[in-house]
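Left out: one protein chain. Kept in place: all the others.
A, B, C, D and E label the chains in the order they appear, each numbered from 1.
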Amino acid sequence: MSVNLKQGPFEPLIIAFCCNWCSYAGGDLAGTGRMTYPANVRVIRVPCSSCVSSNFILRAFQRGADGVVVAGCHPGDCHYTSGNYFARRRFLLLQRFLEFLGMEPERFQVHWISASEGNRFAAVMTETTEKIRALGPNRKLRDTR
Amino acid sequence: MKKITKEKLALFWELLARRATLYLPLQEDGVVNFAPWKNGARVNLRENSLVPPKNVFFPQAETYLRFQTGAKKLQLESLEPEEEFILFGVRPCDVASFTILDKVFLEEPVDGLYAKRRRLGTLVSLGCNEPGETCFCTSFELEPAFAPGADVMVWDMGEFLLWEAQSEKGDELTAKINELLDEAAPEESASALSLRNTTAAGEAAAGCQQEWNTAGLQEVLRGKFNVELWEKLYHRCLGCGICTYLCPTCHCFDIQDFSRGLEGERFRCWDSCMFAEFTLMASGENPRPTQKERVRQRFLHKLLYFPSKYGLYACVGCGRCVRKCPVHLDITQVMEPIK
Amino acid sequence: MKITRDNLCSSIVKEIAEISGENVAGCYQCGKCTAACPVNTVMDILPHQVLRFLQLGLVEALLNCNTIWICASCFTCAGRCPRGVDLPGIMEALRLILLRKRGFSRIKAGVIPRVADKGMPEQALVSAFRKYTR
Amino acid sequence: MRFSYYPGCTLKTTAALLENSALKAARALGIELIEQEKWQCCGAVFPLAALEIAPFLSSVRSLAAAKDTGEKLVTICAACYHVLKRANHVMKTDRDVCTKANNYLQLPEQYRGGTEVIHYLELLRDEVGFPTLARKVKKPLTGRKIAAFYGCLLLRPPAVMQFDNAENPSIMEDFLHALGAAAVDYPYRTECCGVYLSVQNEEIVAEMVAKIINSALSHGAEAIVDACPLCHYNLLELQKKTPQGKSTLPVYYFTELLEEALDLKDKVEEKMAF
Amino acid sequence: MKRIGVFVCWCGTNIANTVNIEAVTEAAGKMPGVVYAGNYKYMCSEIGQSKIKSAIIREKLDRFVVASCSPRMHESTFRKTAAAAGLNPYLVEIANIREHCSWVHKNKGEATAKAIALIRAAVAKAARDKELWATQIPVEHRALVIGGGIGGIQAALDIADAGFEVDLVERTPSIGGHMAQLDKTFPTLDCSACILTPKMGEAASHPKITLYTYSEVEKVDGYVGNFEATIRKKARSVDLEKCTGCGICWEKCPSRVKSEFDEALSMRKAIYIPFPQAVPNVPVIDRASCRWFTREKCGICRKTCPAGAVNFDQEDEVLQKKYGAIVVATGFDVLDLDDFGEYSYGKHPDVLTSLEFERILNSSGPTGGRLLRPSNQSPPKNVVFIQCVGSRDKSRGKPYCSKICCMYSAKHVILFKEKYPEAQAYVFYIDIRTAGKDFEEFHRRAVEEYGALYLKGSAGKVFPDGDKLLVKGVDSLSGHALEIEADMVVLATAIKAKSDAPQLARLLGISTDTHAFFMEAHPKLRPVEAHTAGIFLAGACQGPKDIPETVSQASGAAAKAIVLLSKENLLSDPCVSEVNESLCTGCLACIKVCPYSAITEKTIEEKIHGKALQRRVAEVNVALCQGCGSCTVSCRPGAVNLKGFTNEQIMAEVDAICL
Partner (left out) sequence: MKQLSERIKEAAFGSLSSGQVEMVIGWQKGPLWWQSFPAFITDPGETASLIWDPFSVSNLNKYLLNEVPKKKIALFLKGCDALGFNQLLRDGRVEREKVLLFGIPCDGLVDPARVEATGLSKGLLQVKKEREELVFYYKEGQRKAPARDFYYSKCLSCRYPNPVTCDEMLGEAVPCQPLERFANVSKLEAASLEERFTYWSRHFSRCIRCFACRNVCPACSCRECIFDIAEPRWLGKAKESGETLFYHITRAYHVAGRCVDCGECARICPLGIPLAELNRKFIKDINELYGEYDAGADLDKEAPLLTFKSDDPDVSA
């Protein structure tokens, strides 16, 4: 059963697509540094933020995610040189489009987190979880089945 | 014959809706479609709906089975429609479409979901006052202002609606809402008949451009499977599903599963012979590889295969496809050269 | 001198940061502000020292110095600061703290007729009032 | 060429000379400066405190009014230029302040920094062009050695003002060259004149002014030009009180020279019919 | 049906303390496709791995999931385990329940639930794993070194000494770089030329090194082990073979231009060698200032050349060569001081940058080593050195420390004082940074033996004041604003990346940091490698460095290149993109987003409805593809898929996590 259908107070489900080279490693560093953040966040490892298709993001929302984070290397630092630059364009447009359709913009966030920013990783995930918790469950893009 | 004055309509809808779910032609963003009536909804009795009311009996998608798989066992739960409803304002052509759908779904093997909905629903037809530009129901010997298959027949006489029950279900409904109905004066009742005559005449008259002689069409089409005309016709088809989805008689469907982890549900949903994937087989083979075969299938199915099997054309002349086909692949026109 | 955490993060230090929008930790004491300042000779606390005092939490001394009143907001320091610290903004914050809290005025009413008579431009009077009073 | 024009308080009183000469020259150069209706005082100083919005609301109103006409907003007074340009910068870059200012002002249309604020000197350089100006000069100031004084308000903070190279500006020198004069380069031309300190601490200002004047003199200047009423006052009045005693370097507004070079100086202005 | 095994690691107490191992194992056992789930204290240990191996055989597992630490830690370990048990190593997935779970959550219930979700995702992904096979790529045994400064020279020599061919490409007419411009080097005060020139000669005469001076790399294609570079040898207009370097031509040449080598402090001719020890010692005609080329008159050099080496008709030569490895050693530039008008640089001849000062000190420099004021050729008595001009300046300059200025300023003080013992040196500094062998001692000598006055503070403005310079500054320690009357002012100008570094980075497919220095693959563990395999970095092109650091990094880069060049073949990562040709529409958007030019178009023929049809589709070069997956997103119908991270797999992960 999806996290947000459980009994009790609303607990958001947040899916984070993290690029292997920066953000996933930043997540690892958050772990090695024992920096806590809410367990609501579940990370999917991808090679690069440019590898995250809008399809996955929409799919996550359909299947019950309350928030989606895409995290990649800082612009200019992409392991693959330019992937995050393309991702930045794709996601900025998608973000603005979703907002145009009436989705809360907070639900889909993009962050640049380097391998050395374990604290930032934890902070972003904490902050995102809190924001989404405050927003309540995603009802707009969700599959109701 | 009964009547109800138009001022009472708002009350009337409310009363009906209290008895059962009430489907009415509602207008939203300039588009008229059948939908459950809610207070404040804008009822449009002038125009026919864009999407045919078949979706009330045969929804675009409906879940009928839930399943859950464990390590060993599979649990199933079937779902059935339970809700009684009234479908008000169906035009006689669309009422006739149910006769066609009944042939498909109610003959053995009977389609349980459709059958149940037919039982649960009461059909109130609204006669047409004026034929539309693309109407050609008379081509199929239908009457624009009279639907024998409806439970209740209603005519819009301007100030009031005339109401006549035509079946047991119709009588029951009439009894339930009798408080709002008045007896129609004899001359008022008679006006319904004259309306029937004038509209029928209107449509059949030369003024209506869609008069299409279907006599002997079935025979003509036999053996026209491989004529060169199809080669010419199909080109402009875009392969979209507008014609089939807006057709009151098209009834093809697909069955799909939706699952999340170990549980899920099975549903059926409209499909269209215009789509390339419609006949695509798992092997990758497609017996109707191009739009030519698909266009031919659609026309021949309506005008040859169906009548051959069931004895009536699978078209009621509602004109929706003529009106909405983006490239005007007009059923009334394309048959002419074949003939 | 005793330095305590309370001094370093006193509410007034925070208030200065809030009013000026500047982070005094950005300053690494290169002194370029002082070197650039056209009125540094008549200041009792030099511009770079103002930042150092703030880093040390020594606000009281700053509120009693003449520097903040002498700073003419010429922005030479801000334009050259390698750390992008807006010192005139901090000076303004220090002035505002005094002007807001005590409601005092730095300007003596007596000077007005004298200077106004000399054809001093409105601009000078308005700026003086804006800087010296509330 | 048509522009919105923001005069400011000082130009209407103590610095009328600056305005009159500027407007006269503008007409002669075929530039239409349309004075804004109901302009309000810019406040003379830009509020440096991050939390203060109220003091520059009047500037925003002027900026928004200029946007409505779709014209660039011309200022002549250096202080007004400084305040309006900085206010505009904030409106353009600080969303938060921008929202607050808009909420407060309740303008018919949101203002987000769309107006371009330019100084009269920029008008001459970018819209008229110094070469064109040079061609229009009737009485070139040939042989005159003049030191330009920039002061603070036009140049700093450089990141916001972007008026010219803040440490090494040339616009006034280029202007002087266009008028046929020789521009004197001297190190103190971008220093502060002491601004409003003259109200309370005249002696400090006198010392600052002395440095400037002496520097200009020692580099051979015969006159000094400026673009700011306050600099003008300080340079003109306080050089008399310099510690070294009276010095006699004449001080002009740049527009006075412009007027002179265009040969408008003694002409009585024809009434413009509007 | 797949047969998936799940192995949950306790990681001692690291995981087990926060995650209920038993509950997780039980839940994993019920997941679709899972036929076995077990757990062990240390899965990565020998015993743990052998447990996995035996389970693979016993339970006939065809793939497995390890729930343990980060895949960045042990993915390769468990892939080897799989291979050892006869499974394809790419049939392994890792669920990171340590770094991403047990270590960052405190509540055991929540952590357990999350661990289960992560394993569910890994299982869903594993179920869609396919066998993947690495391919072998042959290696071209030749290296390309770009940049002929001390870094490039050192790297070339090291690689060549290991027995591999090296091509050294230098843009200017001579190798030597900035080091050739220096007078002495800190902290030993060795003569720079004395230690550099032999190296230059060695490089020129090494049988394995080919010098391409006055040449530029125009294009680099290919991939690790198989780069293909296009090198443009600009027309020198002088025949390298015939020229004897006698110097008659440049003596006679009538065109005078500012010398780049002397930082524009002296003039050179249109036909010139940049400096006396240039290698090759063959002049080049600067066509932009040569009268023959600009006015078609003159030709004196051609007439006077005794060897007949001058050739006006020489044309650029374009070479294409293959290389296995590339070393980038393109060095640095110094910051442009346009934004720092307060120092009067460019307005007054006695205000110099350190590099200009270096040339004035140099015996082969514009003054023949006599340290005189450029304004009036008189000996300076007071020299003010200002450090951090543009360095550590996030407003107008560069936020970083240029690293070498403290030391060379001390050197300049010493050299100045050696020449003029009676004179005074002043140094404005913000902080003194002397981390390095003998550096602090050197700095103290400048202060204590040579009496330089070090002033902690900054100079605010340099005013030309008569024939002097008035420096207004501050001594922040005493709290005094200062005025110093100086004869010369020397600005320690920030080091910056070469202005065309971003273009070179694009050309090579490597990345730059925010200041356009080339990025190393890892700041600590892979400091000499670029992100792109087969490309190595040496010297200041990667960040400010002094000579010994540059040389050691160059040797490091050379060592890395040698490792690569000594292999016959390389194995490529099989996680690369592939194109489903039947879905591919041929729009080729993927080509546009591929950072490695790994996708090309090809024409295929297929039969559609009986008609033979040719159409274009995309094709991935598996050797070039680095597996970023950008192409997969650019492909609307999803015809391009990244092996190991297919659309199906990521979608399955999403679905599984959302349960």
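Here is the rule we use: contacts are C-beta pairs under 8 Å (C-beta built on N, C-alpha and C of every residue); 3 or more make two chains touch, one makes a residue touch a chain.
Just so it is clear, the structure is predicted and the values come from calculations on it, not from any experiment.
Shown chains touched by the hidden one, complex as a whole: A, B, E. Considering the whole complex, the residue from E:Lys30, E:Arg444, E:His522 or E:Arg636 that touches the absent chain is E:Arg636.
Among B:Val31, B:Val110 or B:Leu193, only B:Val31 touches the chain left out of the display. Across the interface with the omitted chain, chain E contributes residues 582-589, 592-593, 608, 611, 613, 616, 634, 636-638, 647-648, 651. Where chain B meets the missing chain, the touching residues are 28-31, 33, 50-51, 59-61, 63, 133-134, 207, 209, 232, 235-236, 238-242, 245-246, 254, 256, 258, 267, 269-272, 275-277, 290-291, 324, 326-330, 333. Annotation for chain A: contacts to the undisplayed chain at residues 54-55, 58-59, 61-62, 75-76, 82, 85-86, 88-105, 109-112, 124, 140-145.
Basically, only the chains that are shown with their structure count from here on.
The minimum number of touch steps separating chain A from chain C is 2. Located most centrally within the structure is A, per distance between chain CA means and the overall CA mean.
When you average the Cα atoms of each chain and compare centres, the chain farthest from chain C turns out to be B.
Relative to the C-alpha centre of chain D, the farthest chain centre belongs to B. The geometric centre of chain D is 48 Å away from that of chain E, both derived from CA atoms.
Here the spacing of chain C and chain E, counted between their Cα centres, is 45 Å.
Counting only residues that touch two or more partner chains, chain E has 342, 395, 461, 655, 658-659.
Shared interface positions of chain C, defined as residues touching 2 or more other chains, are 76. Applying the touch definition to all chain combinations yields A-B, A-E, B-E, C-D, C-E, D-E. Against chain B, the residues of chain A that register as touching in their complex are 2, 63, 143, 145. The residues of chain C lying in touch with chain E in their complex are 28-37, 40-41, 46, 48-49, 76, 80-84.
Note for the complex: chain B touches chain A at residues 63, 258, 260, 265.
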